[in-house]
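The complex appears here minus one protein chain, its other protein chains still in place.
Up next is chain A:
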Amino acid sequence: MSNTASGKTPLPGRGPEQARARRRGAHPLARFLVRRLLTAVLLAWGITLVTFVLTNLVPGDPVAANLGQRALGDPAIVAQWRAEHGLDKPLWEQYALHLQGLLQGDFGTSQQSHRPVAQDLAEFVPATLELAGAAILVSLVLGVGFGVLAALRRDRLSDHLLRVLSLVGISVPTFWLALVAFYVFFYRLQITPGSGRVDPALGGAPPVTGLQTIDALLAGRWDIFASAAGHLITPTLVLALYTIGLLTRFTRSAVLEVLGQDYVRAARAKGLPGRVILFRYVLRSALVPIITVAGLAFGSLLSGTVLVEAIFAWPGIGQYAYKSATTLDLPAVMGVGLVVGVVYLVINLIVDVLYGVIDPRVRLQ
């Protein structure tokens, strides 16, 4: 890493290193982005390879799974079916066909719904994005907040309480917590609405984004918005508990690390108000590792949706994955794996970019 740019000029795009890069015709952030994008494309290709290999690893015979008993007895029909689905071709050619299909949005046909997997996924993805998006927002606000609080109140009672709370958060089995929350708050206390995304009597807002809360606001339907938000609360909190715990622990140690730095001590010594020190000196530096973990946390949120949506009958890809996994509907399972893998990839790409935006040193590496 160059030390000409760091240290003296913390602002991006002003050091001699950047000037050299500009003369070469590319902004350092742009080159950083291109490099990250190429890695992401390579990984996306790897994900298709993994799902393909796994599908072909299956001990069961796809012919037996898809053809009826009578058709199986007729070798001509079996051969025709195999030829139709390219199963008579060598494996690499099958993969090429599979990849070609994927690029055209063909994920195969679900054995359960007998619909194209792509159509199923398109229907279920928005619900999951709404849930996971709400959960990551709650996790970031509460997790980072708790973490900062714990670091500032280090070794006091609140720090110890938050430590236990965050450890409980990462230890609770999500699927069990979902069930308990559903039982207690809906079935017993009846203070939260039941399953689904919105009260069925209201119908639902005309789909624009696919996110019920946003669509309701766009349509100006406050009753639907209230219902959708109410339905979101419990699954969001259940889903977020793990990531809240994770982010609390992580933020605490990241903030403690920065609090010990000389420049923070210097800022204190020259009498800057605590608020300025916290936000401008401490949080900005601590944010880099926190954002990395938040990206990883989003992965566990996506994983968690599989376990939470099943309980709350939330019509997202988590529930779809759960149903497909329990019925061994492989095209559907692989489709979910593929989509979630790519979503996760995009999230981590965004994290990498944010990383580069927040910390100028990163993009010079």
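Keep this in mind: contacts are C-beta pairs under 8 Å (C-beta built on N, C-alpha and C of every residue); 3 or more make two chains touch, one makes a residue touch a chain; residues count from 1.
By our rule, contacts and distances are computed from a predicted model.
> Considering the UniProt annotation of the chain absent from this complex, which name among "ABC transporter permease", "biotin carboxylase", "Cytochrome c oxidase subunit 1" or "Acyl-CoA dehydrogenase" applies?
UniProt lists the chain that is not shown as "ABC transporter permease".
> Just one of A:Leu33, A:Leu97, A:Leu149 or A:Val180 touches the chain that is missing; which is it?
A:Val180
> Among the options A:Leu167, A:Ile191, A:Val208 or A:Val276, which residue touches the chain absent from this view?
Of the candidates A:Leu167, A:Ile191, A:Val208 or A:Val276, A:Leu167 is in touch with the missing chain.
> Going by the contact rule already stated, which one of A:Thr55, A:Ser113, A:Thr209 or A:Thr292 would touch the omitted chain in the full complex?
Once the missing chain is taken into account, the touching residue is A:Thr55.
> If the missing chain were put back, which residues of chain A would it touch?
43, 46-47, 50-51, 54-55, 57-60, 155, 163-164, 167-168, 170-177, 179-180, 182-183, 187, 260, 299-300, 302-304, 306-307, 310-311, 321-322, 324-326, 328, 330, 333-334, 336-337, 340-341, 344-345
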